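So the structure is just underneath, and the comments pick up after that.
One protein chain is absent from this view; the other protein chains keep their places.
By letter and in written order, the chains are A, B and C; residue numbering begins at 1 in each of them.
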Amino acid sequence: MNERSFIFVSEMRIRDTNKELSVKHHAMELLLKDGFDGFSMQKLAKACDISVGTLYIYYKNKEDLIIRIGIEEGKRMMKATMKNFSPDMPFAAGLKVQWENRSAYWLKNKQASLFFENIKHTHYAEVILNEISDGFRPTMQQFVKNSIAKKELEFLSFESYWSVAFGPLYTLLKFEQNGKSVGNRPYKFSKKVMYQTLELVLKALKP
Amino acid sequence: MNERSFIFVSEMRIRDTNKELSVKHHAMELLLKDGFDGFSMQKLAKACDISVGTLYIYYKNKEDLIIRIGIEEGKRMMKATMKNFSPDMPFAAGLKVQWENRSAYWLKNKQASLFFENIKHTHYAEVILNEISDGFRPTMQQFVKNSIAKKELEFLSFESYWSVAFGPLYTLLKFEQNGKSVGNRPYKFSKKVMYQTLELVLKALKP
Amino acid sequence: MHILIFKTNIETEDARKELGSLLNSHRSIIDWNIDKEDVDKVLRIESELNNTREIMTTINKAGFICEELPD
Partner (left out) sequence: MHILIFKTNIETEDARKELGSLLNSHRSIIDWNIDKEDVDKVLRIESELNNTREIMTTINKAGFICEELPD
């Protein structure tokens, strides 16, 4: 018989964190390898060495699986990004914490970071974003608002602000991800270069 | 008989520019859809509605095809990037020309731009880069050198410089590519925002 | 609550609708969905009862293939 009570499932989830982590890890790996269209529950079950039936106990379908894994990991990322951060901080100090948190998360969670890079282009992004950015988006918006009011940040269009505030950081992190920067130059992320780059960004955004 | 002289092939190439463009277009489309591993000469021939035999007359194999298409398109991109540019220009004027040329190429050649984004992560990148960056890389390096000597540009590590000089531009172009910026905000590229952002970047890089 | 997982041959929208009228009126079924993208057209049922066999018979009688998918 393939039925089981939810209580049993819950217990299994607690006891079987390894299996859950394995599903998450392999799902992200397959999604990165085969793309969102090439991914299937069958392939995932095979990669995890579990039956398709077991996979369907946890997730309704591919859509449900991608979204729930995205939400779970997204919440972890948001939490990591908010560590030691407050929207009332001076702009320079706040942006520094943001750069430190975002780079630390990226470097420790390369697979998940790539997953979020790729999901941006899909219809899953909106559902996941709506679930995870409660609190995050308003906090970041408040930070920008406060900084402009305190005359610590130029008044700019949002995309102009964001591309200067975070574009250089993610450029460096993508260099690290490829192990190469522009023109195939070997590259290794360093905090020294990150802080040097942050100085320039702070100069750019100061009124 | 499936043989044909090279003279005939050359004539065909000249007469058959449409077929060649179709091969290039479909190759990029398939590479973006299926990735470099999923791409095959068989799939490409099918997409172009020509026989595999015909494809092999022009290209030795998948590797040869990807590299030659990359080199051809890369040269076009480099040429577009160098339009009206000289390494002796004042830094602000030179970077402005670079931003204008790069954004114009990207907006007019979205498929090729995406192709170059994706090829970065593959072993094809090095071969292609070596073929196309003759002249381009030394010119850009000379521009940076001159600007530092004239005290128009801060002396920085290369990655720090590049991530600030071009990271924000490519961030905006990727927003445009997705039609969305951060947090799913609808986005349309505008020159006004580009120039506003360039102003910030120039401020950041000024000694 | 019990989760029951089946392999089916429900492919078309019509077949899905017919199945829907069966399942929606079933007393023990809380929720159900079919993964149409899956090769096995997996049917996932949330039921108040542990009634795998009964549901299978109901669906088979309506003319559809419906088998247990092993763990």
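Keep in mind that, in the parts below, a contact is a pair of C-beta atoms (placed from the backbone, for glycine too) under 8 Å apart; a residue touches a chain by one contact, two chains touch by 3 or more.
Being a predicted model, the structure only gives us computed values, none of them experimental.
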Contact partners of the omitted chain among those displayed are B
In the whole complex, of B:Val52, B:Ala93, B:Leu107 or B:Ala149, the residue touching the missing chain would be B:Val52
Answer key for B:Lys46, B:Lys62 or B:Arg137 versus the chain not shown reads B:Lys62
Note that subunit B touches the chain not displayed via residues 1-6, 9, 40-42, 51-54, 56-57, 60-62
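The working rule: only the chains that are shown with their structure count from here on.
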Between the Cα centroids of subunit A and subunit B the separation in whole angstrom comes to 27
Distance in whole angstrom between the CA centres of subunit A and subunit C is 36
Cα centre of subunit B to Cα centre of subunit C, whole Å, reads 51
In subunit A, the residues touching two or more other chains are none
